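This structure is in structure tokens; I'll ask about it shortly.
Here the complex is missing a single protein chain, while all its other protein chains stay put.
The block that comes next holds subunit A.
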């Protein structure tokens, strides 16, 4: 079974990768996952006693993604969030629909790059704090503009 978190089926896009002009809500671009409804094949008409206990297979998409349209996966490079469990090479799931409030780990656009920091509101100032003592925090003064790209919800880390 193959389920990309943000799949785009060839069917929905056409061979050239162009968008189909179908006006259906985007629900259509989920690649179908096959889900078993019955554990056993019924050969002679007697159902397996286990059939009553069958549930749908676990679907990582529904578990990891809350707002499908607003969710993006980014790859991180660097170690500034090591103590928050985000390591070099990890993939992070970022949900842009979530409001970035104090304490959230966020993706921020700083000097033209995307970076990850913990958002802290201290008094009137906004701090972007690294989770690694070797990296300094960024402190924004009043009037300075900050572009929060999205809120990090999960880390995908290969063990």
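In this section, a contact is a pair of C-beta atoms (placed from the backbone, for glycine too) under 8 Å apart; a residue touches a chain by one contact, two chains touch by 3 or more; residues count from 1.
Convention: contacts and distances are computed from a predicted model.
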From "Thiazole synthase", "ATP-binding cassette domain-containing protein", "Y-family DNA polymerase" or "Phosphate transport system permease protein PstA", the hidden chain's UniProt protein name: "Y-family DNA polymerase"
Touching residue (missing chain; options A:54, A:114 or A:140): A:114
Of A:59, A:88, A:102 or A:144, the residue in touch with the unshown chain: A:88
Hidden partner chain, residues of subunit A it touches: 4, 6-8, 10-19, 21-23, 25-27, 29, 67-70, 72-81, 86, 88, 91-92, 96-97, 107, 109, 112-116, 130, 135, 147, 149
